[in-house]
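A single protein chain has been omitted from the complex, and every remaining protein chain is retained in its original position.
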Amino acid sequence: MNGADEAPQQRVKPDPPGYFEGESMTRRRAFTIAAQGLGGIAGAAIILPAVGFAVAPIFHRGKERWEAVGPVSDFVEDTYRQVVFTETEGIGDAGKTTAYVRKSSAELEEEPGKYVAVSNRCAHLGCPVRFVEAAGNFICPCHGGVYDFQGKRIGGPPVRPLDQFQARVKNGQVELGPRYSVTSQLDPVRARDPGEFTGGIWEYLYPPRPSTFPAP
Amino acid sequence: MKPEDKQDYLEEYEVFKKKGKPFFPYAVLKDSTMALIVVAVIIAMSLILGAEQGPKADPTSTTYVPRPEWYFFFLFEVLRVIKPPELVPIATVGIPTICMVLLLMLPFYDRGPERRPERRPIALIAGILTILAMGYLTYAGAVAGSPTQIDLKVAPQYEAGKEVVAGSGCLACHKIGENGNNGPGPELTHIASRIPRAAILRSVEIGPGIMPSFRELPPKKLNELADFLSSLN
Partner (left out) sequence: MPKLRVPKIPDSVVPAPLRKPAKPGQGGNGKGQAPQDLKTSPPERETHVQRLGNQAKEAPVDILAWVDQRTGASGFLTGMLYRKVPKGTNWFYTLGSATLFAFIVQAVTGVFLAMFYTPSATQAYASISHINNDVPLGQFVHGMHKWGASVMVILVFVHMGRTFFFGAYKYPRELNWVIGVVLLILTMTMAFTGYLLPFDQRSYWASIVGININGTGPVVGPYLSDFLRAGPELGATTLARFYAIHMLLVPGAIIALIGAHLYLVMKLGTTAPPWMKMDKPKVAASVAQLDAGVEGNGNGRVNGAGRSNGVHVDGDSAT
(Lines give C-alpha, C1' and ligand atoms only; values in the text may rest on other atoms or scores of the structure.)
Protein backbone atom coordinates (compact mmCIF):
# COMPACT_ATOMS: atom_id res chain seq x y z
CA MET A 1 0.00 0.00 0.00
CA ASN A 2 1.39 3.38 -0.88
CA GLY A 3 0.45 7.01 -0.48
CA ALA A 4 -1.21 7.25 -3.86
CA ASP A 5 -3.74 4.63 -2.81
CA GLU A 6 -4.52 6.25 0.48
CA ALA A 7 -5.34 9.69 -0.78
CA PRO A 8 -8.37 8.77 -2.92
CA GLN A 9 -9.62 6.51 -0.15
CA GLN A 10 -9.79 9.42 2.22
CA ARG A 11 -11.72 11.45 -0.27
CA VAL A 12 -14.47 8.86 -0.74
CA LYS A 13 -14.81 8.13 2.97
CA PRO A 14 -18.60 8.05 3.33
CA ASP A 15 -20.51 10.24 5.69
CA PRO A 16 -21.73 8.41 8.78
CA PRO A 17 -25.36 7.23 8.82
CA GLY A 18 -27.70 10.10 9.52
CA TYR A 19 -25.19 12.77 8.51
CA PHE A 20 -26.74 16.12 7.69
CA GLU A 21 -25.40 19.22 6.08
CA GLY A 22 -23.45 21.37 8.49
CA GLU A 23 -22.98 18.69 11.15
CA SER A 24 -19.54 18.64 12.71
CA MET A 25 -18.01 15.50 14.08
CA THR A 26 -17.30 17.03 17.47
CA ARG A 27 -20.95 17.96 17.71
CA ARG A 28 -21.96 14.41 16.85
CA ARG A 29 -19.50 13.05 19.39
CA ALA A 30 -20.79 15.32 22.12
CA PHE A 31 -24.36 14.27 21.43
CA THR A 32 -23.38 10.59 21.35
CA ILE A 33 -21.71 10.85 24.74
CA ALA A 34 -24.59 12.87 26.17
CA ALA A 35 -27.20 10.43 24.85
CA GLN A 36 -25.40 7.44 26.27
CA GLY A 37 -24.59 9.15 29.54
CA LEU A 38 -28.09 10.41 30.23
CA GLY A 39 -29.61 7.07 29.28
CA GLY A 40 -27.14 5.29 31.50
CA ILE A 41 -27.92 7.54 34.45
CA ALA A 42 -31.65 7.04 33.96
CA GLY A 43 -31.15 3.28 33.75
CA ALA A 44 -29.00 3.24 36.85
CA ALA A 45 -31.56 5.33 38.70
CA ILE A 46 -34.11 2.59 38.06
CA ILE A 47 -31.92 -0.45 38.55
CA LEU A 48 -29.76 0.48 41.54
CA PRO A 49 -32.52 1.16 44.11
CA ALA A 50 -34.38 -1.95 42.97
CA VAL A 51 -31.30 -4.13 43.31
CA GLY A 52 -30.44 -2.52 46.62
CA PHE A 53 -33.95 -3.23 47.80
CA ALA A 54 -33.61 -6.87 46.82
CA VAL A 55 -30.19 -7.48 48.34
CA ALA A 56 -30.70 -5.42 51.52
CA PRO A 57 -31.81 -8.44 53.60
CA ILE A 58 -28.34 -9.95 53.14
CA PHE A 59 -26.91 -7.22 55.37
CA HIS A 60 -29.73 -7.05 57.86
CA ARG A 61 -29.44 -8.90 61.14
CA GLY A 62 -32.61 -9.43 63.13
CA LYS A 63 -32.98 -8.95 66.86
CA GLU A 64 -31.39 -11.59 69.03
CA ARG A 65 -34.13 -13.60 70.65
CA TRP A 66 -34.12 -16.15 73.45
CA GLU A 67 -36.89 -18.53 74.29
CA ALA A 68 -37.41 -20.70 77.35
CA VAL A 69 -37.91 -24.34 76.41
CA GLY A 70 -38.41 -25.97 79.81
CA PRO A 71 -37.10 -26.20 83.36
CA VAL A 72 -33.56 -27.45 83.88
CA SER A 73 -34.93 -30.62 85.48
CA ASP A 74 -36.34 -31.66 82.07
CA PHE A 75 -32.93 -32.28 80.61
CA VAL A 76 -30.51 -35.11 81.37
CA GLU A 77 -27.01 -36.04 80.33
CA ASP A 78 -27.41 -39.30 78.52
CA THR A 79 -30.22 -38.58 76.10
CA TYR A 80 -31.83 -35.74 74.20
CA ARG A 81 -35.18 -34.14 74.72
CA GLN A 82 -36.87 -32.75 71.65
CA VAL A 83 -38.08 -29.14 71.97
CA VAL A 84 -39.80 -26.80 69.52
CA PHE A 85 -39.20 -23.09 69.63
CA THR A 86 -39.52 -20.06 67.36
CA GLU A 87 -36.42 -19.17 65.39
CA THR A 88 -37.95 -16.65 62.98
CA GLU A 89 -40.67 -14.34 64.20
CA GLY A 90 -43.74 -13.19 62.34
CA ILE A 91 -44.53 -16.25 60.23
CA GLY A 92 -46.25 -18.44 62.79
CA ASP A 93 -45.57 -22.16 62.63
CA ALA A 94 -43.31 -21.79 59.61
CA GLY A 95 -40.77 -19.93 61.77
CA LYS A 96 -40.44 -22.68 64.34
CA THR A 97 -37.67 -25.19 64.53
CA THR A 98 -36.76 -28.29 66.47
CA ALA A 99 -33.76 -28.66 68.76
CA TYR A 100 -32.51 -31.67 70.67
CA VAL A 101 -31.46 -30.54 74.14
CA ARG A 102 -29.45 -32.29 76.85
CA LYS A 103 -27.20 -31.45 79.75
CA SER A 104 -23.49 -31.40 79.01
CA SER A 105 -21.94 -34.75 79.73
CA ALA A 106 -18.90 -35.30 81.94
CA GLU A 107 -18.38 -38.65 80.23
CA LEU A 108 -17.80 -36.90 76.89
CA GLU A 109 -15.44 -34.38 78.57
CA GLU A 110 -17.74 -31.45 78.01
CA GLU A 111 -17.74 -28.35 80.17
CA PRO A 112 -20.00 -29.16 83.14
CA GLY A 113 -23.18 -27.29 83.97
CA LYS A 114 -23.93 -26.31 80.39
CA TYR A 115 -26.74 -27.33 78.08
CA VAL A 116 -26.29 -28.62 74.57
CA ALA A 117 -28.96 -27.80 71.97
CA VAL A 118 -28.46 -29.57 68.63
CA SER A 119 -30.40 -28.37 65.59
CA ASN A 120 -32.49 -30.87 63.65
CA ARG A 121 -31.24 -29.41 60.38
CA CYS A 122 -28.91 -31.73 58.52
CA ALA A 123 -25.53 -30.19 57.75
CA HIS A 124 -25.61 -31.70 54.28
CA LEU A 125 -28.51 -29.84 52.67
CA GLY A 126 -30.90 -29.02 55.49
CA CYS A 127 -33.30 -31.97 55.70
CA PRO A 128 -34.77 -32.74 59.13
CA VAL A 129 -32.60 -35.20 61.08
CA ARG A 130 -34.10 -37.59 63.57
CA PHE A 131 -32.50 -38.64 66.83
CA VAL A 132 -32.67 -42.41 67.03
CA GLU A 133 -32.72 -43.40 70.66
CA ALA A 134 -31.82 -47.02 69.95
CA ALA A 135 -28.53 -46.18 68.31
CA GLY A 136 -27.85 -42.85 69.95
CA ASN A 137 -27.40 -41.38 66.46
CA PHE A 138 -28.91 -38.65 64.35
CA ILE A 139 -30.05 -39.83 60.93
CA CYS A 140 -31.03 -37.80 57.92
CA PRO A 141 -33.74 -39.24 55.67
CA CYS A 142 -32.76 -37.41 52.50
CA HIS A 143 -29.30 -38.44 51.42
CA GLY A 144 -28.37 -40.74 54.29
CA GLY A 145 -26.22 -38.61 56.59
CA VAL A 146 -25.43 -40.07 60.03
CA TYR A 147 -24.18 -38.21 63.14
CA ASP A 148 -23.06 -39.49 66.50
CA PHE A 149 -24.46 -38.54 69.90
CA GLN A 150 -22.62 -35.21 69.94
CA GLY A 151 -23.70 -34.38 66.41
CA LYS A 152 -20.37 -35.23 64.75
CA ARG A 153 -20.61 -36.79 61.32
CA ILE A 154 -19.97 -40.54 61.21
CA GLY A 155 -21.37 -41.43 57.83
CA GLY A 156 -22.94 -40.15 54.66
CA PRO A 157 -22.34 -36.88 52.87
CA PRO A 158 -22.69 -34.18 55.58
CA VAL A 159 -19.83 -31.72 55.48
CA ARG A 160 -19.67 -30.81 59.16
CA PRO A 161 -21.32 -31.65 62.51
CA LEU A 162 -24.88 -30.60 63.22
CA ASP A 163 -25.50 -26.94 64.08
CA GLN A 164 -26.23 -25.96 67.66
CA PHE A 165 -28.16 -23.22 69.41
CA GLN A 166 -26.74 -21.04 72.14
CA ALA A 167 -28.18 -22.17 75.47
CA ARG A 168 -28.32 -20.52 78.90
CA VAL A 169 -30.18 -20.92 82.17
CA LYS A 170 -32.39 -18.11 83.42
CA ASN A 171 -34.81 -18.37 86.35
CA GLY A 172 -34.46 -22.13 86.38
CA GLN A 173 -35.44 -22.36 82.72
CA VAL A 174 -33.23 -23.43 79.86
CA GLU A 175 -33.32 -20.75 77.17
CA LEU A 176 -32.26 -21.20 73.57
CA GLY A 177 -30.83 -18.38 71.49
CA PRO A 178 -29.20 -17.86 68.08
CA ARG A 179 -27.95 -20.66 65.92
CA TYR A 180 -24.24 -21.29 65.42
CA SER A 181 -22.23 -23.83 63.49
CA VAL A 182 -19.31 -25.91 64.70
CA THR A 183 -16.11 -27.22 63.20
CA SER A 184 -15.34 -30.92 63.09
CA GLN A 185 -13.77 -30.48 66.56
CA LEU A 186 -17.04 -28.92 67.79
CA ASP A 187 -15.49 -25.45 68.11
CA PRO A 188 -18.21 -22.85 67.62
CA VAL A 189 -18.11 -20.65 64.54
CA ARG A 190 -20.61 -18.26 63.04
CA ALA A 191 -23.71 -19.95 61.62
CA ARG A 192 -23.28 -21.36 58.15
CA ASP A 193 -25.89 -22.77 55.83
CA PRO A 194 -26.02 -26.51 55.37
CA GLY A 195 -23.61 -27.85 52.79
CA GLU A 196 -20.88 -25.37 53.71
CA PHE A 197 -17.67 -26.60 55.31
CA THR A 198 -16.35 -24.98 58.48
CA GLY A 199 -12.85 -24.54 59.84
CA GLY A 200 -9.50 -23.90 58.17
CA ILE A 201 -9.49 -22.53 54.65
CA TRP A 202 -13.20 -23.14 54.31
CA GLU A 203 -13.86 -20.15 56.57
CA TYR A 204 -12.76 -18.05 53.59
CA LEU A 205 -14.37 -20.10 50.84
CA TYR A 206 -17.68 -19.96 52.69
CA PRO A 207 -17.44 -16.56 54.34
CA PRO A 208 -19.64 -15.77 57.34
CA ARG A 209 -22.79 -13.88 56.45
CA PRO A 210 -23.57 -10.50 58.02
CA SER A 211 -27.13 -11.64 58.70
CA THR A 212 -26.00 -14.20 61.29
CA PHE A 213 -24.96 -13.74 64.92
CA PRO A 214 -21.35 -14.02 66.10
CA ALA A 215 -20.39 -17.38 67.57
CA PRO A 216 -20.49 -17.60 71.38
CA MET B 1 -17.19 -25.84 9.56
CA LYS B 2 -15.33 -24.45 6.61
CA PRO B 3 -16.77 -21.53 4.67
CA GLU B 4 -17.46 -23.76 1.67
CA ASP B 5 -19.34 -26.21 3.91
CA LYS B 6 -21.45 -23.33 5.11
CA GLN B 7 -22.08 -22.26 1.54
CA ASP B 8 -23.03 -25.82 0.57
CA TYR B 9 -25.37 -26.11 3.49
CA LEU B 10 -27.13 -22.86 2.73
CA GLU B 11 -27.55 -23.76 -0.94
CA GLU B 12 -28.84 -27.21 -0.18
CA TYR B 13 -31.17 -25.84 2.46
CA GLU B 14 -32.49 -23.29 0.01
CA VAL B 15 -33.39 -26.10 -2.37
CA PHE B 16 -35.17 -28.11 0.32
CA LYS B 17 -37.00 -25.02 1.36
CA LYS B 18 -38.07 -24.27 -2.19
CA LYS B 19 -39.37 -27.79 -2.53
CA GLY B 20 -41.22 -27.58 0.75
CA LYS B 21 -44.73 -26.55 1.58
CA PRO B 22 -45.86 -23.28 3.12
CA PHE B 23 -45.87 -23.15 6.90
CA PHE B 24 -49.57 -22.33 6.92
CA PRO B 25 -51.59 -24.50 6.83
CA TYR B 26 -49.42 -27.58 6.36
CA ALA B 27 -47.03 -27.30 9.31
CA VAL B 28 -49.59 -25.43 11.37
CA LEU B 29 -52.00 -28.34 11.03
CA LYS B 30 -49.45 -30.66 12.65
CA ASP B 31 -48.69 -28.03 15.31
CA SER B 32 -52.37 -27.57 16.11
CA THR B 33 -52.88 -31.32 16.36
CA MET B 34 -49.95 -31.53 18.73
CA ALA B 35 -51.27 -28.60 20.76
CA LEU B 36 -54.57 -30.41 21.09
CA ILE B 37 -52.80 -33.55 22.28
CA VAL B 38 -50.80 -31.53 24.81
CA VAL B 39 -53.82 -29.82 26.29
CA ALA B 40 -55.76 -33.11 26.30
CA VAL B 41 -52.96 -34.79 28.22
CA ILE B 42 -52.76 -31.93 30.72
CA ILE B 43 -56.53 -31.93 31.24
CA ALA B 44 -56.60 -35.71 31.60
CA MET B 45 -53.78 -35.62 34.15
CA SER B 46 -55.51 -32.84 36.05
CA LEU B 47 -58.80 -34.76 36.12
CA ILE B 48 -57.30 -38.13 36.99
CA LEU B 49 -54.43 -37.17 39.27
CA GLY B 50 -55.89 -33.95 40.69
CA ALA B 51 -53.85 -31.53 42.74
CA GLU B 52 -53.76 -33.10 46.16
CA GLN B 53 -52.36 -30.94 48.90
CA GLY B 54 -49.76 -32.54 51.13
CA PRO B 55 -49.59 -31.90 54.86
CA LYS B 56 -48.81 -28.32 55.77
CA ALA B 57 -45.14 -27.30 55.83
CA ASP B 58 -43.68 -28.13 59.23
CA PRO B 59 -40.08 -27.09 59.83
CA THR B 60 -40.13 -28.80 63.23
CA SER B 61 -40.75 -32.23 61.73
CA THR B 62 -38.26 -34.95 62.52
CA THR B 63 -40.03 -37.80 60.77
CA TYR B 64 -40.84 -36.38 57.35
CA VAL B 65 -38.87 -37.91 54.48
CA PRO B 66 -38.38 -35.13 51.90
CA ARG B 67 -38.46 -36.05 48.24
CA PRO B 68 -38.38 -33.65 45.28
CA GLU B 69 -40.73 -33.50 42.33
CA TRP B 70 -39.99 -36.22 39.82
CA TYR B 71 -38.15 -33.90 37.42
CA PHE B 72 -35.49 -33.23 40.04
CA PHE B 73 -35.03 -36.90 40.96
CA PHE B 74 -31.89 -37.14 38.86
CA LEU B 75 -30.27 -34.31 40.83
CA PHE B 76 -31.53 -35.80 44.09
CA GLU B 77 -29.97 -39.14 43.21
CA VAL B 78 -26.63 -37.52 42.36
CA LEU B 79 -26.63 -35.88 45.79
CA ARG B 80 -27.58 -39.16 47.42
CA VAL B 81 -24.91 -41.35 45.82
CA ILE B 82 -22.01 -38.93 46.21
CA LYS B 83 -21.08 -39.79 49.76
CA PRO B 84 -17.70 -38.28 50.64
CA PRO B 85 -18.28 -34.85 52.19
CA GLU B 86 -15.34 -33.37 50.27
CA LEU B 87 -17.23 -34.02 47.05
CA VAL B 88 -20.46 -32.34 48.15
CA PRO B 89 -19.76 -28.99 46.45
CA ILE B 90 -18.89 -30.91 43.29
CA ALA B 91 -22.21 -32.72 43.40
CA THR B 92 -24.30 -29.68 44.25
CA VAL B 93 -22.68 -26.98 42.16
CA GLY B 94 -19.82 -28.47 40.15
CA ILE B 95 -21.52 -31.19 38.13
CA PRO B 96 -24.66 -29.19 37.26
CA THR B 97 -22.57 -26.18 36.25
CA ILE B 98 -20.26 -28.26 34.08
CA CYS B 99 -23.24 -29.96 32.43
CA MET B 100 -24.91 -26.63 31.74
CA VAL B 101 -21.76 -25.12 30.26
CA LEU B 102 -21.22 -28.19 28.06
CA LEU B 103 -24.81 -27.96 26.89
CA LEU B 104 -24.67 -24.22 26.28
CA MET B 105 -21.40 -24.41 24.36
CA LEU B 106 -22.37 -27.44 22.26
CA PRO B 107 -22.52 -25.64 18.89
CA PHE B 108 -19.09 -24.13 19.52
CA TYR B 109 -17.17 -27.35 20.10
CA ASP B 110 -19.19 -29.59 17.80
CA ARG B 111 -18.59 -27.76 14.54
CA GLY B 112 -18.51 -30.53 11.97
CA PRO B 113 -20.74 -30.12 8.90
CA GLU B 114 -22.32 -33.56 9.27
CA ARG B 115 -25.88 -33.60 10.58
CA ARG B 116 -26.97 -37.22 10.23
CA PRO B 117 -26.86 -38.82 13.70
CA GLU B 118 -25.52 -42.15 12.39
CA ARG B 119 -22.52 -40.34 10.95
CA ARG B 120 -21.80 -38.51 14.18
CA PRO B 121 -20.91 -41.50 16.37
CA ILE B 122 -19.46 -39.48 19.25
CA ALA B 123 -22.45 -37.18 19.48
CA LEU B 124 -24.83 -40.10 19.06
CA ILE B 125 -23.21 -42.15 21.81
CA ALA B 126 -22.86 -39.16 24.13
CA GLY B 127 -26.51 -38.28 23.59
CA ILE B 128 -27.75 -41.80 24.20
CA LEU B 129 -25.55 -42.21 27.28
CA THR B 130 -26.85 -38.91 28.66
CA ILE B 131 -30.43 -40.02 28.16
CA LEU B 132 -29.74 -43.40 29.75
CA ALA B 133 -27.93 -41.80 32.69
CA MET B 134 -30.74 -39.29 33.28
CA GLY B 135 -33.30 -42.07 33.00
CA TYR B 136 -31.42 -44.31 35.39
CA LEU B 137 -30.83 -41.53 37.95
CA THR B 138 -34.48 -40.51 37.78
CA TYR B 139 -35.55 -44.11 38.30
CA ALA B 140 -33.10 -44.69 41.15
CA GLY B 141 -34.16 -41.45 42.81
CA ALA B 142 -37.80 -42.42 42.48
CA VAL B 143 -37.42 -45.80 44.18
CA ALA B 144 -34.96 -44.65 46.87
CA GLY B 145 -36.42 -45.65 50.22
CA SER B 146 -35.88 -43.86 53.47
CA PRO B 147 -32.50 -44.72 54.96
CA THR B 148 -34.15 -45.17 58.35
CA GLN B 149 -36.38 -48.07 57.48
CA ILE B 150 -35.87 -51.76 56.71
CA ASP B 151 -38.80 -53.55 55.13
CA LEU B 152 -37.33 -57.04 55.61
CA LYS B 153 -39.51 -59.53 57.49
CA VAL B 154 -37.62 -61.09 60.40
CA ALA B 155 -38.40 -63.31 63.34
CA PRO B 156 -39.64 -61.37 66.38
CA GLN B 157 -36.45 -61.90 68.40
CA TYR B 158 -34.47 -59.99 65.76
CA GLU B 159 -36.82 -56.97 65.58
CA ALA B 160 -34.79 -55.08 68.21
CA GLY B 161 -31.60 -55.57 66.24
CA LYS B 162 -33.32 -54.50 63.04
CA GLU B 163 -34.29 -51.25 64.73
CA VAL B 164 -30.68 -50.68 65.81
CA VAL B 165 -29.41 -51.28 62.28
CA ALA B 166 -32.11 -49.08 60.76
CA GLY B 167 -31.48 -46.35 63.30
CA SER B 168 -27.70 -46.39 63.10
CA GLY B 169 -27.44 -45.28 59.53
CA CYS B 170 -26.05 -48.55 58.21
CA LEU B 171 -28.30 -48.10 55.19
CA ALA B 172 -26.35 -45.01 54.20
CA CYS B 173 -23.68 -47.33 52.80
CA HIS B 174 -25.16 -50.84 52.84
CA LYS B 175 -28.08 -52.38 51.07
CA ILE B 176 -30.31 -54.68 53.12
CA GLY B 177 -33.14 -56.25 51.15
CA GLU B 178 -34.89 -53.50 49.23
CA ASN B 179 -33.57 -50.69 51.42
CA GLY B 180 -30.35 -48.80 51.64
CA ASN B 181 -27.69 -47.67 49.26
CA ASN B 182 -25.82 -50.22 47.25
CA GLY B 183 -22.33 -49.12 48.17
CA PRO B 184 -19.81 -48.04 49.07
CA GLY B 185 -20.26 -50.83 51.64
CA PRO B 186 -21.08 -54.43 50.66
CA GLU B 187 -24.68 -55.59 50.52
CA LEU B 188 -25.77 -57.12 53.83
CA THR B 189 -28.89 -58.98 52.70
CA HIS B 190 -27.08 -62.34 52.95
CA ILE B 191 -24.18 -61.28 55.13
CA ALA B 192 -24.48 -64.24 57.51
CA SER B 193 -23.80 -66.67 54.70
CA ARG B 194 -20.46 -65.01 54.11
CA ILE B 195 -19.03 -64.22 57.54
CA PRO B 196 -19.79 -65.50 61.05
CA ARG B 197 -21.35 -63.51 63.86
CA ALA B 198 -18.03 -62.82 65.61
CA ALA B 199 -16.57 -61.29 62.45
CA ILE B 200 -19.65 -59.12 61.96
CA LEU B 201 -19.34 -57.87 65.52
CA ARG B 202 -15.64 -57.16 65.10
CA SER B 203 -16.24 -55.21 61.87
CA VAL B 204 -18.88 -53.10 63.53
CA GLU B 205 -16.57 -52.34 66.46
CA ILE B 206 -13.41 -51.65 64.45
CA GLY B 207 -14.94 -50.10 61.38
CA PRO B 208 -12.69 -51.54 58.65
CA GLY B 209 -11.59 -49.28 55.81
CA ILE B 210 -13.76 -46.22 55.35
CA MET B 211 -16.53 -47.60 57.58
CA PRO B 212 -16.94 -45.68 60.84
CA SER B 213 -16.57 -47.56 64.10
CA PHE B 214 -19.76 -48.22 66.03
CA ARG B 215 -17.87 -49.03 69.23
CA GLU B 216 -19.83 -46.30 70.97
CA LEU B 217 -23.04 -48.28 70.78
CA PRO B 218 -24.06 -49.77 74.16
CA PRO B 219 -23.08 -53.47 74.39
CA LYS B 220 -26.70 -54.57 74.50
CA LYS B 221 -27.40 -52.83 71.21
CA LEU B 222 -24.25 -54.18 69.64
CA ASN B 223 -25.40 -57.68 70.56
CA GLU B 224 -28.88 -57.13 69.16
CA LEU B 225 -27.34 -55.74 65.99
CA ALA B 226 -25.05 -58.71 65.61
CA ASP B 227 -27.95 -61.10 66.29
CA PHE B 228 -30.00 -59.49 63.54
CA LEU B 229 -27.20 -59.40 60.99
CA SER B 230 -26.15 -62.99 61.67
CA SER B 231 -29.74 -64.07 61.01
CA LEU B 232 -29.51 -62.81 57.42
CA ASN B 233 -28.52 -65.69 55.23
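Order as written gives the chain letters A and B; numbering starts at 1 within each chain.
Quick note on the criterion: a residue touches a chain if its C-beta (ideal position, glycine included) is under 8 Å from a C-beta of that chain, and two chains touch if they have at least 3 such contacts.
Here the structure is a predicted model, which means the values were calculated and not measured.
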Option from A:I33, A:V76 or A:A94 whose C-beta touches the chain left out: A:A94
Subunit A residues touching the omitted chain (full complex): 54-55, 57-58, 60-62, 87-88, 90-95, 125-128, 142, 191-196, 205-209, 211-212
Residue numbers in subunit B that touch the chain omitted from display: 1-3, 5-28, 30-31, 33-35, 37-39, 41-43, 45-47, 49-51, 53-59, 61, 64, 66-72, 79, 88-89, 92-93, 100, 103-104, 106-108, 110-117, 120, 123-124, 127, 131
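FYI, only the chains that are shown with their structure count from here on.
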Length of the line joining the C-alpha centres of subunit A and subunit B, rounded to whole Å: 27
In the complex, subunit A residues that touch subunit B: 82, 84, 93-98, 120, 124-125, 127-137, 139-146, 148-149, 153-160, 195, 197
Residues of subunit B defined as touching subunit A within the complex: 56-66, 76, 79-80, 82-85, 87-89, 91-92, 146-148, 160, 163-164, 166-169, 171-173, 181, 212, 216-218, 221
